[in-house]
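The complex is shown incomplete by one protein chain, all other protein chains being positioned as in the whole.
Each chain gets a letter, A and B, in the order it is written, and its residues are counted from 1.
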Amino acid sequence: MHLFRTMHRVMLFLCVILLAPISQSLAQQDNRIDINSLGQGNFSQVSDKIAKLSRTGDIKLVPVFEALAAGDLYVRKTDKVVFIAKANSNVLTLTDTITGTSAGEGAKADFERIKVNNNLRRAVRTAIGALTLLSPDREVRLRAAYSVFSSPSEDALELLETAIASEEDGPIKSIMKQARAAAILKSDRSLDDKRAAVKTIVERGDRDALSILSAAQGNADGELRKDIDRALEHLHSVQALWDAGQNIWYGLSLGSVLLLAAVGLAITFGVMGIINMAHGEMVMLGAYTTFVVQEVIRSSYPELFDWSLIIALPLAFCITGLIGLSIERGIIRFLYGRPLETLLATWGVSLILQQGVRSIFGPSNREVGNPTWMSGGFEFGGMMLTYNRMWIVIFAAAVFLTLLFVLKRTRFGLQMRAVTQNRKMASSMGIKTPWVDALTFALGSGIAGIAGVALSQIDNVSPNLGQSYIIDSFMVVVFGGVGNLWGTLVGALSLGVVNKLLEPYIGAVLGKILILVLIILFIQRRPRGLFALKGRAVEA
Amino acid sequence: MISAFILKSLDRNISVCIAVLAAVAFIVPALNLLVSTESIFHIPTYAVSLFGKYLTYALLALALDLVWGFCGILSLGHAAFFALGGYAMGMYLVRQIGSRGVYGNPLLPDFMVFLNWKEMPWYWYGFDHFWFAALMILAIPGLLAFVFGWLAFRSRVTGVYLSIITQAMTYALLLAFFRNEMGFGGNNGLTDFKDLLGFNIQSQGMRASLFAASAIALAIALLISSAIVRSKFGKVLVGLRDAESRTRFLGYRPENYKLVTFTISAMMAGIAGALYVPQVGIINPGEFAPANSIEVVIWTAVGGRGTLIGPIIGATLVNFGKSIFTAQFPEIWLFALGALFVATTLFLPKGIVGSFRQMSRSRTTRKRADTPEHLQVDKVGDKGANLPAESLAAE
Partner (left out) sequence: MNIKACMTGVLLAGLLSATALQGAFAAEDTIKIGILHSLSGTMAISETTLKDAMLMLIDEQNKKGGVLGKKLEAVVVDPASDWPLFAEKARDLIEKDKVAAVFGCWTSVSRKSVLPVFKELDNLLFYPVQYEGEESERNVFYTGAAPNQQAIPAVDYLAENEGVERWVLAGTDYVYPRTTNKILEAYLKAKGVAAEDIMVSYTPFGHKDWQTIVSDIKKFGSAGKKTAVVSTINGDANVPFYKELGNQGVKAEDIPVVAFSVGEEELAGLDTTPLVGHLAAWNYFQSVDTPTNAEFIKTWRAYTKNEKRVTNDPMEAHYIGFNMWVKAVEAAGTTEPDKVIDSIVGVSVPNLSGGYSTMMPNHHITKPVLIGEIQSDGQFETVFKTPGLLVGDEWSDYLPDSKNLISDWRKPMSCGNFNVATGKCGGKGS
């Protein structure tokens, strides 16, 4: 009996080997028909065809699917043959779907693009996942494991089990196991299998686990139901802890945005006493500098795109610094000793700058892209950290420290402090006070400019950009205490964190209102802000 | 006695200005209503409404001048009092719609109907009576100013800190009124008014009357302000503005003086808002926007701070310019407005009226010596109150 079975296997094996070329070409023929049929039918029909194709297990289908998801699959109108194609104005560069070889070019008008929707994209994702589970490339397998995990289905179970058996890489294997567990919960396997699956899933401890188990909760009963209930309770309590951490992180990230927006104002308003209403416009100009830099890069040096922000930083600093310098020389220097009138003049300047930008760049939003190192995010335990927020926190810290260094440790900083503390004395010590004033204002404006570079990553780049930050910036500086950089830091971070801790409970609007009321009450308690300057400092 | 007090408070300029306002209050409506539309003397209705609006702005600017020009309080939140007065009026007007709303609901305003509110919130009670609304127009801004001022002045919040928390106040109110749950119509605000005191709000007669009422309100406010600044009380205010510590050491209690002035000023702003709403036909949270308050400061500065008449002229001119420019040069008017502000600060630092006075004074001082009661104020004032001494003195 045993022998017979072995014989049978050998025979089968031989058959397979012998027939392989024929069956392969047959399969190819089959695939070609199926691939060509992707061009017909509505979304759900196409989605069924994808599932059917993916069951062949033919890894060569992957590029076809990828092209489909990217919208690069076209049907030739005359004979309904499907091609992978790259569009270049009106010409399509065609690639054969099976052989992957070039199939010449065609006019765009002769072809019709196969439309995709989310359903199809999901189907393609699952299909690619299933097809590449056995891929030799580690990265590809990892991605495949994830995509099978994120859309578990009973169909994939056997494939997963094969994959798990041959997988040697630890992390991939555990994801595959989790994917298998998720699929088991959806299947009609035995109770024990399912209870084991629940255990596997709980180990993830994240929101995906929560999602899978909540979905399974509905049609579970008895022991399994109890297991799931317990698991969910556990997951919820874990998640609650992470949520608290997450909120504090959000608060820090909001705080660092506020800090960036306000730190330039802490110089022009805090140190120099100019009620600088054009501060927001400097931030906006910094953002527009980024836009221009990216435009140039996009059209001329696309490979430098990831460097665009780093190129934009010094440029933004110089441009806004120079504009600041000319505003100081042209207008503000006539207004020293009349701080309230600087409000009027800088408000006028801000109107002019806004309308200027509107005339040059148009009133609508401009696209500023995120470089790859600022896109996306990563999971940190149960928290989601996005790269752009993380870099902004780091950048804000760097700007703050640099500024502190300039103020406290350089000659210019010393002169600046001397002039603001006692102008006459500084002047008689031989400091060129007008020059120091101009440079200080330029420094504050320049810093607003580089803040604009950072803020362009998370916000609209439009002529109204600055307006939306100006009030918050003034609040931060005043709350922290005019004339004190540390006050600005503490003010920005505490406002950010309090805001984000309140938001989940009372919503964004009420949270903000409450913050404003708190600021008003706080100023009653400490009429000179958090870190009040002692002694005879400049009064504004 | 009162008339004596009032008479004492009038100088020639103020009385002329009040006379002009009173005359305008009668002549303009007359030219609008009585003169035939063919005549060149006819003033079209839209111009009446437009200038009525400017007059309410002028009243708001006057209110600000009282606290900023004479008391050294730079309020960046005066639009809040204006808007609150406007809302009080708006609520009365909404109640007058009755069942003429689109849903024909006799009890609830339209916006409550489509948000599925079942009954009117308690704070809407009473607003169907004009006397109650009129009371609230004064009471709500007054009360807010009183509480706010009591807190702020008592703890000696001054200068820019005070300015920024007034801004925080108006910003918080802006956000609050934007919320639909507040029951003030959210972003759409209150609109579609029909009647005021039983008369159609869109009728020519009503528009002319509202214009007259605005002009008279402005004249009365000018009279009261003038009385305040020329009284002993007013002299203390100026003292506070220019040297608060010194005044305090002389035995005055700055917080009380400031509080009274701030509250009166807020009430004036409330009246301005209440007159503004029926003339423009809408009140919406946008009126609380911090930028609006800054604009009021700018009108006052353009006209001349601390002159009482200056803000009236400044508000009228700037807004008139805005009306013209937005129609004639829609693409570039902001450049013109911005340039105007910059130019005013650089070349007319005392505003239009202040500069006029300076010019006239430099001519007259050459002829005769200064009057003995002329107040000499320390030029090195704190809190950035660096107005020239001559414009402070109420002559």
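Some observations on this one:
In this text, contacts are C-beta pairs under 8 Å (C-beta built on N, C-alpha and C of every residue); 3 or more make two chains touch, one makes a residue touch a chain.
Every value quoted in this text rests on a predicted model; they were computed, and no experiment measured them.
Just so you know, the chain we are not showing touches A, B across the whole complex. Per the touch definition above, the residue from A:Ser253, A:Thr346, A:Thr420 or A:Thr433 contacting the chain not shown is A:Ser253. Within the complete assembly, residues 43-44, 71, 115-119, 121-122, 125, 150, 207-208, 210-218, 246-247, 250, 253-254, 257, 354-355, 358, 362-370, 375-377, 384, 386-389, 457-464, 467-468, 500, 503-504, 507-509, 512 of subunit A touch the chain that is not shown.
Contact between subunit B and the absent chain runs through residues 12-13, 16-17, 20, 24, 44-47, 49-51, 53, 99-106, 111, 113-116, 175, 178-180, 186-189, 191-193, 202, 280-282, 284, 286, 309, 312-313, 316-317, 320, 323-324, 326-327, 330-331, 333-334, 352-353, 356-357, 359-360, 364.
The rule is short, and it goes like this: only the chains that are shown with their structure count from here on.
Subunit A makes touch with subunit B in their complex at residues 275, 277, 331, 334-335, 337-345, 347-352, 354-356, 359, 467, 471, 474-475, 478, 482, 509-510, 512-513, 516-517, 519-521, 523-525, 527-529, 539-540. Interface of subunit B with subunit A (complex): residues 74, 148, 151-152, 154-161, 163-165, 167-169, 171-172, 175-176, 178-179, 290-291, 294, 297-298, 301, 331-332, 334-335, 337-342, 344-346, 349, 382-386.
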